[in-house]
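Just one protein chain is left out here, and the rest sit where they should.
For reference, chains read A, B and C in written order, and residue numbers begin at 1 within each chain.
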Amino acid sequence: MKVLYFAWLRGKVGTGEEELFPPPEVKTLGDLVGWLRTRSPGHAQALADTSLIRAAVNQDYARLDHPLSASDEVAFFPPVTGG
Amino acid sequence: MKVLYFAWLRGKVGTGEEELFPPPEVKTLGDLVGWLRTRSPGHAQALADTSLIRAAVNQDYARLDHPLSASDEVAFFPPVTGG
Amino acid sequence: MSCRVQLEDFDPGAELSRLSAGKSHVGAVASFIGLVRGAGDGVSAMTLEHYPGMTERQLVAIEQEARQRWPLDDVSVIHRFGRLLPGDRIVFVAVTSGHRAAAFAACEFLVDWLKNRAPFWKLEETDLGSRWVAAKEDDEARAERWETASAQPKGEM
Partner (left out) sequence: MSCRVQLEDFDPGAELSRLSAGKSHVGAVASFIGLVRGAGDGVSAMTLEHYPGMTERQLVAIEQEARQRWPLDDVSVIHRFGRLLPGDRIVFVAVTSGHRAAAFAACEFLVDWLKNRAPFWKLEETDLGSRWVAAKEDDEARAERWETASAQPKGEM
């Protein structure tokens, strides 16, 4: 599973992209957030408050109950500020 | 008093502009319309139905009760279709 | 504000560049270009007649009204007259502002105004001859949304 981080989340996690192999009990986006928080203090800090962040699965916005599979591309980022 | 005609009104009247000296009893735009209708069959036809035409006095839209003076520039035209 | 009523074509890109050149407080440029439609409607050309002076005069008033409603930086309006062919540019309106909502609203306001209040008349050339275009109820209704003080009076002239 490819996991991407943008803007200030990238700074906290310390990388913009990582290839991960979550355990089988990680079935949803919410499960993934919980598992990622255990990987490092930076991950825990970046993903501490899910009301401050947005996520996409395969480049579509997704909610915490979105199911995941091993080939998914998952991204975490702050609310967007383009335009 | 300068009186201008635009679009199909100009065609019916036969001129786009005339310098006129209405009698003193012509005090409003409505009076002017009545007086102009007597000047020629073309004028009468152009100004027959005031619901089909618009008017301006000194380049501002005006209604039939608008007062007139000898130095005014008056224009009659159909509803506009620019843009 | 810049307002031009002219026979010649204009360059939208040059106008847009001029409006924002050297300004770091302008976040938004909203613009509109109106083109002659043809072919499908059987129109081979059109001639735009206008009332020289009145448009410029009225535009000053309507721009003041727009500035009272929205915080605007600058406004540019160009309207052509004379004979035009399908695909030709007729009108250009651009508004610059710090924020997009004001730019969009004021631009649409000015275009609606031009359609419904500016003294231009279209004479269309078709296979059957030429005809003066009738005003659209829809255009009058759109302009009335704005409830402008400088409305084109209806009905009783």
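The criterion applied here is as follows: a contact is a pair of C-beta atoms (placed from the backbone, for glycine too) under 8 Å apart; a residue touches a chain by one contact, two chains touch by 3 or more.
As the structure is a prediction and not an experimental result, all values here were calculated from the model.
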For the full complex, contacts between the hidden chain and the displayed ones involve A, C
For a quick check of understanding: of A:13, A:53 or A:68, which residue touches the chain that isn't displayed? A:53
Using the document's definition of touch, tell me which of C:5, C:29 or C:75 contacts the absent chain. C:29
Note that chain C touches the absent chain at residues 11-14, 16-17, 20, 22-40, 86-87, 98, 100-101, 103-104, 107-108, 111, 115, 142
For chain A, residues in touch with the removed chain: 4, 6-8, 29, 50-51, 53-56, 59-64, 75, 77-83
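Heads up, the rule we're going with is that only the chains that are shown with their structure count from here on.
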In whole angstrom, how far does the Cα centroid of chain B sit from the Cα centroid of chain C? 25
Chain B: which residues touch two or more other chains? none
